[in-house]
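Starting off with a structure, shown below.
The complex appears here minus one protein chain, its other protein chains still in place.
Let's turn to chain A:
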Amino acid sequence: MNAQQDTKISARNVNVYYGEKHAIKDVSVEIADKTVTAFIGPSGCGKSTFLRCINRMNDTIDIARVTGDILIDGEDITDPRVDPVQLRAKVGMVFQKPNPFPKSIYDNVAYGPKIHGLARNKSDLDEIVERALRRGAIWDEVKDRLQEPGTGLSGGQQQRLCIARAVATEPEVLLMDEPCSALDPIATAQVEELIDELRQSYSVVIVTHSMQQAARVSQKTAFFHLGNMVEYGETDRIFTNPEDPRTESYISGRIG
């Protein structure tokens, strides 16, 4: 694994406060392009909060306050000139619970490209939808029923549909917030396989509860504990030879 890939996201001294609560404490991290980076840690350690900083989803929470710089391709996304709507087209997100729109499968995927004006006409849009569904590894299962509601799919299919929806807007970064926590082992395996393929085109950041999952899909791993980023490095090394005693306690099951 090449450790010296281009840096895609660079976070410097990021702090997040929810009202009085100091949720993220001075986190700095460099996330590489075309890599899967996993955030692991016990519940409430701030890994999801940090993930949501990267596409400014925390803006939607009134009491959340973010300080520090987050750079994507060298541009500070916390700069007031940055429109979060434009940012989120570039940084896609997949949520913990599959959340397809209560619309047809086709409309679910087509929605993003439509509002961003990515398609000039219907055949363009058809093409984008097919490409996204293929990338979401769900095309073969739904190609005959694109007009059926997305909510009628099984949980695993819904989650892959959500991934297809996220990649349809041609993002450069894909954020995944525990994408498999609501799925059964078979669906999880399918999604993990998909994540590995997505690495070819995107910088993927995944938050996960499962250390096995982090070990299976990621090249880099960051361990969060009580709002601090305790350790960050190659996945193999974190799991085999952690430097910090807290990391070791966590991966060996003593805390968390």
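Following the convention adopted for this analysis, a contact is a pair of C-beta atoms (placed from the backbone, for glycine too) under 8 Å apart; a residue touches a chain by one contact, two chains touch by 3 or more; residues count from 1.
Going forward, contacts and distances are computed from a predicted model.
Enquirer: Out of "Polyketide cyclase", "Phosphate transport system permease protein PstA", "ATP-binding cassette domain-containing protein" or "Succinate dehydrogenase/fumarate reductase iron-sulfur subunit", which one is the UniProt protein name for the chain not included here?
Expert: "Phosphate transport system permease protein PstA"
Enquirer: Out of A:Asn15, A:Thr78, A:Asn99 or A:Ser249, which residue would touch the omitted chain in the full complex?
Expert: Residue touching the chain left out of view: A:Asn99.
Enquirer: Looking at A:Lys34, A:His116 or A:Arg131, which residue reaches the missing chain?
Expert: Result: among the candidates, A:His116 touches the missing chain.
Enquirer: From the list A:Arg88, A:Arg160, A:His225 or A:Arg246, pick the residue that touches the absent chain.
Expert: Considering the complete complex, A:Arg88 is the one touching the chain left out.
Enquirer: Which chain A residues touch the hidden chain?
Expert: 55, 57, 60, 62, 85-86, 88-89, 92-95, 97, 99-102, 111-112, 115-116, 151, 162, 165-166, 168-169
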